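Left out: one protein chain. Kept in place: all the others.
Order of writing sets the chain letters: A, B and C. Residues in each chain are counted from 1.
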Amino acid sequence: MYSFNNDYSEGACSEIINVLNTSNLCQSVGYGLDEYCESARKRIQKQLHCDSCDVHFVVGGTQCNQIVIASALRPHEAVIAAIGGHINVHETGAIEACGHKVLVGDGSDGKLTGEGVRKVVEAHSDEHMVKPAMVYLSDATEVGTVYTKAELSDLRKVCDEYGLYMYLDGARLPMALVAEDNDVKFDDLQHYCDVCYLGGTKCGALFGEAVVIFNEALKKDFRYQIKQRGGLLAKGRLLGLQFDTLFKDDLYLRLARHAVDMAQRLQQGMIELGISMYVTTTTNQIFPIMNRDLIQHMEKHYLFQSWERLDETHEAVRFVTSWACEEEAVDECLAWIKQAIDENPDIMKQ
Amino acid sequence: MYSFNNDYSEGACSEIINVLNTSNLCQSVGYGLDEYCESARKRIQKQLHCDSCDVHFVVGGTQCNQIVIASALRPHEAVIAAIGGHINVHETGAIEACGHKVLVGDGSDGKLTGEGVRKVVEAHSDEHMVKPAMVYLSDATEVGTVYTKAELSDLRKVCDEYGLYMYLDGARLPMALVAEDNDVKFDDLQHYCDVCYLGGTKCGALFGEAVVIFNEALKKDFRYQIKQRGGLLAKGRLLGLQFDTLFKDDLYLRLARHAVDMAQRLQQGMIELGISMYVTTTTNQIFPIMNRDLIQHMEKHYLFQSWERLDETHEAVRFVTSWACEEEAVDECLAWIKQAIDENPDIMKQ
Amino acid sequence: MYSFNNDYSEGACSEIINVLNTSNLCQSVGYGLDEYCESARKRIQKQLHCDSCDVHFVVGGTQCNQIVIASALRPHEAVIAAIGGHINVHETGAIEACGHKVLVGDGSDGKLTGEGVRKVVEAHSDEHMVKPAMVYLSDATEVGTVYTKAELSDLRKVCDEYGLYMYLDGARLPMALVAEDNDVKFDDLQHYCDVCYLGGTKCGALFGEAVVIFNEALKKDFRYQIKQRGGLLAKGRLLGLQFDTLFKDDLYLRLARHAVDMAQRLQQGMIELGISMYVTTTTNQIFPIMNRDLIQHMEKHYLFQSWERLDETHEAVRFVTSWACEEEAVDECLAWIKQAIDENPDIMKQ
Partner (left out) sequence: MYSFNNDYSEGACSEIINVLNTSNLCQSVGYGLDEYCESARKRIQKQLHCDSCDVHFVVGGTQCNQIVIASALRPHEAVIAAIGGHINVHETGAIEACGHKVLVGDGSDGKLTGEGVRKVVEAHSDEHMVKPAMVYLSDATEVGTVYTKAELSDLRKVCDEYGLYMYLDGARLPMALVAEDNDVKFDDLQHYCDVCYLGGTKCGALFGEAVVIFNEALKKDFRYQIKQRGGLLAKGRLLGLQFDTLFKDDLYLRLARHAVDMAQRLQQGMIELGISMYVTTTTNQIFPIMNRDLIQHMEKHYLFQSWERLDETHEAVRFVTSWACEEEAVDECLAWIKQAIDENPDIMKQ
């Protein structure tokens, strides 16, 4: 049964596996102070055109979010996120467990707007309420959409006006950067963000995310925060070698591009088969609307995720493709759907 | 300048002041183990027709909420509140500071509904999300409305179905109990709530709230929680003597009735003067809609709170009366408004 | 049964009770923004010869400690205390509940030394360990001893060297300031401390402590911290009027002097009766060593606290006197002991 369930179903790209194998028995110092990490840091700085940023590696995204947010905020300060923001819904209260409220800001298509942030800040006016101190964005968002430079710029302006940090969760950043409707580049990040992380888990690595700190005020004692939240990997070399590999020869974006191409091929194919989209995306997640009969039939052959019940007979579902997804798998899936429709046109009833 | 700003502008009722004076130099043991506290506990148990409940006294309402919630929940568990619930907005993230997410449930007029709670619980289905474990209600609510027995019963049913604790924030419970449209009695509390607190600060005391624990599972080591959150008052006698006095000769409800009578007199008088209400309440908070010109004029003579901007020229404002509010003050206020209108009928323009 | 159990057995001094009575029905704004608080702030600034310090009032000492420490430290930072420091033992882990480790520094007689602090700091050298960021002192200490200027100066030097905040818990500061062997004055506090609190509960008030912040870096958003930890008293006027009264006409130190005089009279009398002291103090706590037979006999007539078991037959116990303790009570106690000894000389066996 083929899985379009998410983009972390497979292991790592072959380039990473190779380095893992050849370096396995070399001794290195622990906790991210080894030469692989050092080299990876340099590559990332170079890619971001920013010599002065700090780069730290941790295993997973929830860890990044906890560590960055808990490190930056004082106890009474809160972080603003979109209603579907990962920290607001899908991290089991990890941010609250560090003592901070997540405030929901307005926006649409999974994105926050400058205006949405402004409204939250202005509604929090005195010491009986938490004080908003950081904006949290995901790009690509949790529903596969991407921020434009104009949108980021709006958000940055509001952040500057009210003294908020801007933090970008880049679990799927490379997929955003290669999207058709994207105009953001790696070099832009330092101008919009105080801190961000670049996702490895969803783009070719076994695991690992790279936290990049641009704002000097957020750099101090960051390794203490990593350690305190259980994020300092003993064999830190494993994180270093993966990012060192990903940021060599443009591999990171190449893997992302493939993942996005596969999703777009699938989306286009479904549309041609008459399936409409809940939201049309340009990254590696797509959200077709399907008749429940089709879903039930398809679940016997494919793994994908239920997203939202729309009415008695229809549901939005999510298909995700990864860097490892092969073109054949996409085409087979489309062929399978076509045949299912041919056999029983009723399952397409809108 | 007379204040209708809130119900904690004055000190304590004379009965409490008397006991405070006469007992001032008596020595007593500390931390709530004295005979005043003991007597107050007995009176409250009797009033609630429940010998088996535990009663603890703390200084303020935010403390109650922190202590009760942090004591009851495990780290991944969350509490469901109405969107305007005190813990959700006006406690500077005190619940999150103890590690717990506050989830917002649907309802109206400041109240949660059983259906609203059910929707939240059903949306939190796996370990990637927090687990709802408690329902938080305020009665009277933050907007002066009261719960009926039918509404509490609905909520209780959902709590039983999903294994949630029900916690009632009774900062203004006595005002709810004496409200015209109320059908809840002190004896009912044990059937609906696992734990609640009875407010003293807003009903005749200098300060102090009484936490009442009905559910055996929530009783263990509760004094440790009070101490850890800074809520164990050294001279605990002060809390005991106040509640001992309030629960003698029905004083508690008599004070509440007076506060409510004054607000209702004010509300009725305003309506007769042609002022409409944002929401018509039956307790000691009222929410007239006023033309901004009237507000600005009135602010020079009265203290009251801005509540919500409705349009270019109108705003909902809040007037609160306390146990100490005199009938003359209400009548003078109404006379003052009448005169203001007579002098300038324009300030009534809708 | 007369109590020497602690210094919070009685209510408040008559000066405070008077103001409480006369101001009871005056309306005032809430949460410490009233004129009593304002006046009290001014008096404290004047007494401390420091116009620029911030002064906040909260109900109790554990609250002060939680709020000050949680407000000042980042998540990985720790506070250094003496082994018997109140925050280390007697606050049910209130500091840890805010996320911070309490490190124990060397010293003697309940006091920390500069050298003790230095050793702790030097032992915490990298990000695998917490980072010491604050020194916590009690003056008078938990065992009734007082710091000299030389000792405070040593500590300050180490704090400056390593960038640590110095925080003085002054629950019994006035008793220290009037002690015979004390050379510290109110004006010195600003030179030694970044932040401190002046105790009211143990010196004439019903409750209340005044947090005084000297260091600019610790002032920002402090009221948010108070609110978040449940420490913002609705009827804040009650705190203001008490400190306003205490800091008028030198009342605060006069009350402390009386408390100390009574304890010293009791200590001296006991020594003359042949009772030796576990540690000889100059404040309002004394620590006689008693034969267990004497203790058991005396417990039927007096309340006092067991302190430390010394051998099979002897124990150190604690007697505390308050501002309200009358000379007659001390003399009667001494007479009672004398008679007990006369009746049964064996109870004095060493």
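By our rule, a residue touches a chain if its C-beta (ideal position, glycine included) is under 8 Å from a C-beta of that chain, and two chains touch if they have at least 3 such contacts.
In this text the structure is predicted, and so the values were computed from the model without any measurement.
J.: Check the options A:185, A:235 or A:309 and report the residue that touches the missing chain.
T.: A:235
J.: Would you mind spotting which of C:90, C:220 or C:301 touches the chain that isn't drawn?
T.: Considering all chains, including the one not shown, the answer is C:90.
J.: Using the touch rule from the top, list residues of chain A that touch the missing partner.
T.: 2-3, 5-6, 8-12, 17, 20-21, 23-30, 59-60, 62-63, 66, 91-94, 97-98, 201-202, 206-207, 224, 227-235, 237-238, 303, 324
J.: Which chain B residues touch the hidden chain?
T.: Against the missing chain, chain B presents residues 70-71, 74-76, 98-99, 127-128, 130-131, 221, 223-228, 232.
J.: Counting contacts across the full complex, list the positions on chain C that touch the omitted chain.
T.: Chain C touches the missing chain through residues 75-76, 78, 89-93, 96-102, 127-130.
Here, only the chains that are shown with their structure count from here on.
J.: Over half shared or under half: which fits the residue numbers at the contact of copies chain B and chain C, same or different?
T.: Answer same: the two copies use largely identical residue numbers here.
J.: Hey, which chain ends up farthest from chain C, C-alpha centres compared?
T.: Following the centroid criterion, the farthest chain would be A.
J.: Between 0 and 180 degrees and rounded to the nearest 5, what angle rotates chain A's CA atoms onto those of chain C?
T.: Rotation angle between the two copies comes out at 180 degrees.
J.: Between chain A and chain B, what's the gap in Å when you average each chain's C-alpha atoms?
T.: The computed centroid separation for chain A versus chain B comes out at 43 Å.
J.: Hey, what residues on chain A touch two or more of the other chains?
T.: In chain A, the residues touching two or more other chains are 75-76, 99, 127-128, 130.
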